[in-house]
Structures are given as C-alpha cells and as structure tokens.
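Each chain you see keeps its place in the complex, though not every chain is here.
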Amino acid sequence: MSTPLRVAMIGAGFMGAAHSQAWRTAPRVFALPRDVELTVVAGRDAGRTAAAAARWGWAESTVDWRNAVARDDIDVVDVCTPGDTHAEIAIAALRAGKHVLCEKPLANSVVEAEAMAAAAEDSPARAMVGFTYRRVPAVTLARDLVADGAIGELRQARAVYLQDWLADENAPHTWRLDKAISGSGALGDIGAHIIDAVQFVSGQRVDAVSGLLRTFVTERPAGSGRAPVTVDDAAVFTGTLSGGGIATFEASRVATGRKNALRFELSGSAGAIAFDLERLNELELYRAADGPTAGFRRILATEPEHPYVAAWWPPGHGLGYEHGFSHQVKDLVEAIDGGHRPRPSFADGLQVQRVLAAVEQSAGHGSAWVPVPA
Amino acid sequence: MSTPLRVAMIGAGFMGAAHSQAWRTAPRVFALPRDVELTVVAGRDAGRTAAAAARWGWAESTVDWRNAVARDDIDVVDVCTPGDTHAEIAIAALRAGKHVLCEKPLANSVVEAEAMAAAAEDSPARAMVGFTYRRVPAVTLARDLVADGAIGELRQARAVYLQDWLADENAPHTWRLDKAISGSGALGDIGAHIIDAVQFVSGQRVDAVSGLLRTFVTERPAGSGRAPVTVDDAAVFTGTLSGGGIATFEASRVATGRKNALRFELSGSAGAIAFDLERLNELELYRAADGPTAGFRRILATEPEHPYVAAWWPPGHGLGYEHGFSHQVKDLVEAIDGGHRPRPSFADGLQVQRVLAAVEQSAGHGSAWVPVPA
C-alpha cells in the first residue's frame, strides 16, 4: 500500500462525528488503494475540539483551520462546517493543492458555489460534495436499475424529506435557523438531498422549478428570550426534468412523527422504484412486465451483488446511516488514487445550489416558474 | 317502517354497479328509518341496461332518463353518468322535487356546478354529491380525531391519488380521456377526491392554488386508429388552507404500480394522521405526547367505536371499497327522513369544482397562484 492519505477535518459538530467514523472505518472494511490517517481536526473551541479529537481518533486538534489547510503533511481537507464558511475553506484548500470533500449544500449562495466550482475546475486536486445518500446501497442500486431501463421512460418523480425536530414550537433556536449562517432552512438542509437524489437516480436534471416556502414558527427560545427564525420550516416545489418528466419535492422539519423520511418514488413507463431512508436497507421495485404477479418488491439491498455490500455483512444484516459516509470515503480515496474526478463534483453541487436558488426566487415571486441554468 | 324510498338511478356503468350494491346493502345492514326500493335504472343502450337492471336488482330499466326522473313513483334520483350530463339531470330531478345523489366531480365546469348548487339551494329536496371516501370508516375517524385536536394545529397536508391504468401507452382511449365528456383527466376524476379528503379531514378550505398539468401520452388506440387525449395524465398542485397551513396534491393515472393509492397525511403541531386507500381499513396516528414511545399507530378502523362499524363485522374483519357507498346511502336516507341537509352538499361540490378550475387556470398561466372563492 502506498503512503496514506493524511486528512484535516474542519468542523467538529455532528457532521464531524459522522465523517470521523467514516474515515476510521472505510480503510478497515474496503481494500482501499491507500490508507488514511486522521491527522488533525479544526474547531472553534479549543477544549471541545481537543476532546472531540481524542474521542474520534484524530492525532491533533487546532482552532486554526487556515493552518490545518496549509500544512504540508495534509493531503485531503474535509469541510464539515456550516454553509457560510464552505467557500472560503474549500477554495483555500484547493489553492493549497489539497483534495477537498465538502459537506452539502455546497454553499449558501450560487455566487459562492460558482467560485468553488471554478476553483475545483482549475485545480488538479479532487473535489467532491457530500451528498452521501447517493451511496446508501439501496440508492445506488436504484440508480443502476433506472439506468438499466428497469422502469422505462421516467414520467414522474415524487420526493419528500420529512423531519419533525422543529414541530414543537418550543424547540430551541440554533444556527440552522439563522439565514446568515445556514443559507436557508429545510430547503438547503434537507431539500438539497432530495434534489440530488432525484437527479442522481434519474440521471436527469431539474431544469425549472416553481416553489413555496413557509415558516410556521417565527421565533424560538434562545437564551432567556426568543430569537427570530429567518429560514423556512418547509419548502415545497415542483420541477420539470431534463428528460421530459415532472417532479414534486417537499422538505419539512415540522412533519410531526417523521424523523428522517427521505423518500422518493420514480414512476416510469415500465416500472417504478421507491425508497425511504427510515428503512435504508430496503428498495422497492415494481416491474409492469411481471403481469398479474406484479407488485412492489421489497428488496433487501444487502446482497453481495448490490453496490458496496460485498465488503460488509451477510444478506439481511443491514447497514446504518453512517456508512453512506464510509462509502463516500472509499470512492474519494479511489478517485484520488485513480486520478479520475469523483462525483458528485463541485459542479454537481453548484447545480443543486442553482436549483435551491431558483426555488427561493420562485417562492419570492408568487411561485412563478424559474429556469435552472444547465 | 314508513314507506320506502323509491330510487331511479341514471347511468349503468361501473359507478352504477357500485351504487346498486350500496342501495341493496345499506337497508340490510343498518337500521334505516326508511327502506329502499330499486325502482328503475336508466342507461343509453336498452339491452345492456336491461341486463344491468336484472343483474343488479332493479325492478325496471329504461333508456329515457327524463321519464325516470319525472315519474311520480320516484323519490330519489341517483346520477351516475359522466360529468357532462350531471347538471342537466340533477337540475331536472331537483325541479321535479326529487332528492338527488350526484357522482363526483359535481360537474365539468364551475358554471354548471353553480347552477346545480343554486337548484339545490332552491329546492326543499335533499342534494348530496358523492365523495364517498369521506365515509370510509378510517377517513371519518381521521376527521373526528383531527376535530378533537389529536394533531393540534394543522400545518401541512400532503395528498396523492395514484393509479396506473394509463401507464401503458397502449391502454385504449375512453370517454374519460375526452375533455368534452369528462371535463378533465386525473385532475377531476381523482384529484377531486383528494381535495375533498383534505378539506373534510382538516375542516379547512383550500383557498388558493398553484398547479401544473401534464399529458404524457397524447394519443391512444381507438378503433383501428388512435384518438387524441385531451385531458391531463397527471395534475400536481400546491394549495394554501383557510386555517393557515399549506398542502400539496398529486393526482396521477400513470403512477406505475399504484392501483388506487389515495393517500393523505396531515401534520399538526401535536401529531399527525395518515391514510392509504389501498389499505382502507387502517388509519395511522402519531401523537407527540406519547414521548419516547411515540410512533405511528396502525389503527385497524374496525372497532365498534369507529364510525359506521358497529353495524358490520367483528374487529379486524375489514370492509371493502364499496361500503363507502353503503354508508353514503345510509347517511342520505337518514338526512331525507330527518329533514336535515346532508353533506357533502352541492355547495361543497361546487367548492371542489372551484378548486379544480383554479388549478386548471393556474396551470394555464405558468402556475401563478389563483385564489379560490369561498
């Protein structure tokens, strides 16, 4: 095995925990071409970052992300911070010649995302945006089946991402509710995932949208008072697809009882495919050609023939949420070693950003249709 | 028991079969205040109508609906024809002093529906429009629970009605694909049901919409050639609700693999409720107050405490599709006998018609929002 890839992770929150688990795990499960070293994690608070480093298995911690990004002994920068800092960090890393993995959504604005995509385009390094759900085996399988024609010509997609952690009007304020930091609410946080999922599985782009945003709880407890919520609780939008179909989307963080229900269903001329992240080891497939015994098949996506699965456990022994991240590490390491540009690229992330921006624009103009530039 | 209600049914297609089953069954299951007589069925083809009458248990058949409606020995007229004839028949019946049950959607246009609602308003007779799914016990139970505050303040509704009988591009042309007869496609045929369902269960009106219609297969086999499809295959629309929430709707007859999936989910501040017509004896309820043991409860709506159920079978012995119609007959007969105006009234049907028209208008104007008059 050649020299290991040395990683600097910027950000020490929930995403940092998930990414750490992936960096530790991927080389222990997959036959990667290069090993991985968890070199340094950068956070805002020295004590908490040091504690996170110790817990998560990073050799060092720092509060100076610029230094971490610039170090000679770093090959890969993993950006796990809120969206308002993605552009600065990722561009700095690319300019320093580092490979970059950046959490989604790529940025808080199209302008930032364009700059990031340009920086990636200009760099010999690899750049990848973290739409990890692509790498849940059932989702990758869905993409493969659709590409193989299992559902025929796509006509309709319907996708929702439903959570309920903001359903309680007394759920506390967080940075995710501050537009200046998070860019948007449910739209960018989870809506970005269903845009990517539909585009990835269908192989088509969303090329125009009509949208509506809604905030139901306009201020929330913060400290001893209440702070304004400046982002959407729910985003609903309709889109047209580059292949001629139509799609509906809903992202909500007030969908009481739904915890992490990223669901999509694609209906084609010959079949349909459906997925629910709350049951992430399952894929439903309907083939019209099955005739009178046709029915949605509940496929346990845990067979060795299924994407990523052969390296894991026997059939029926399901994977958890975090291994979308493990598979992301695998694919990134292979891309770095193999010299090809991984997907989803920063250009892919930019395109999702354009869809998000178009939804916001449409929502601000009475749901008028807004085209999404290719 | 007082004298029986004598019924004339106009229309001898699939709906006629379902209504006949209901007219026969309701008085044998429920303790109705008046019995029912299946007096005459009117159809277009004498032979086929006579055969239908014999099979379904009607005393007579005719091809002259005007005569059937005018007969002195008829108390109730049941309109089961395509939408283009609803207005003429229903208004004639009301003017002849008959009680009227009219299939949904009430009409093919708002103008017709207004005339029908006016005729109903002017008449001492009872008039009811056939949104039968209100009377599936699980749906009525959902309404009762929402009215009792089980889900708190409603924020979001999501409703779909998915079928796939037009997914095959070689499925034959029918009158349902001819706008002149059917008024619209998926929109009026099945979209009307989800509009009514959301409004009924929530107790709120859709007061504005933004919509999109799409026809994927533009001509279909007819005789030895192909005939143009002049209605939508799928209709998707977003609405605002009179209580401040938002709703999404999708009606599709090309949703491969879904046979009769009228599904709705209402998310409120304290809980949620979900239903799927393909599993019509079940209702799902989530109560946030259940805390760490909260989960969507799969309620079998077959307990004697549930609406309509006590007259039927023991718990767990589910009802079929047709008994929404049986319950409709029960409620109509009780309204006639009790002297109260039944719901959904023609005014309710008119309101749904206005939503449908607003969707069409919005779809024709780039999905611009169109208000729905109260």
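Per-chain residue numbering starts at 1, and chain names A and B are given in the order in which the chains are listed.
To be clear about the criterion, contacts are C-beta pairs under 8 Å (C-beta built on N, C-alpha and C of every residue); 3 or more make two chains touch, one makes a residue touch a chain.
Keep in mind it's a predicted model, so treat the numbers as computed, not measured.
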item	value
Number of identical chains in the entire complex, 2 depicted	4
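The definition used in the following text is that only the chains that are shown with their structure count from here on.
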item	value
Contact set on chain A toward chain B in their complex	151, 155-156, 158, 160, 164, 167-169, 210, 212, 214, 216, 233-234, 236, 238, 246, 248, 250, 252, 254-258, 265, 267-272, 286, 288, 294-296, 366-369
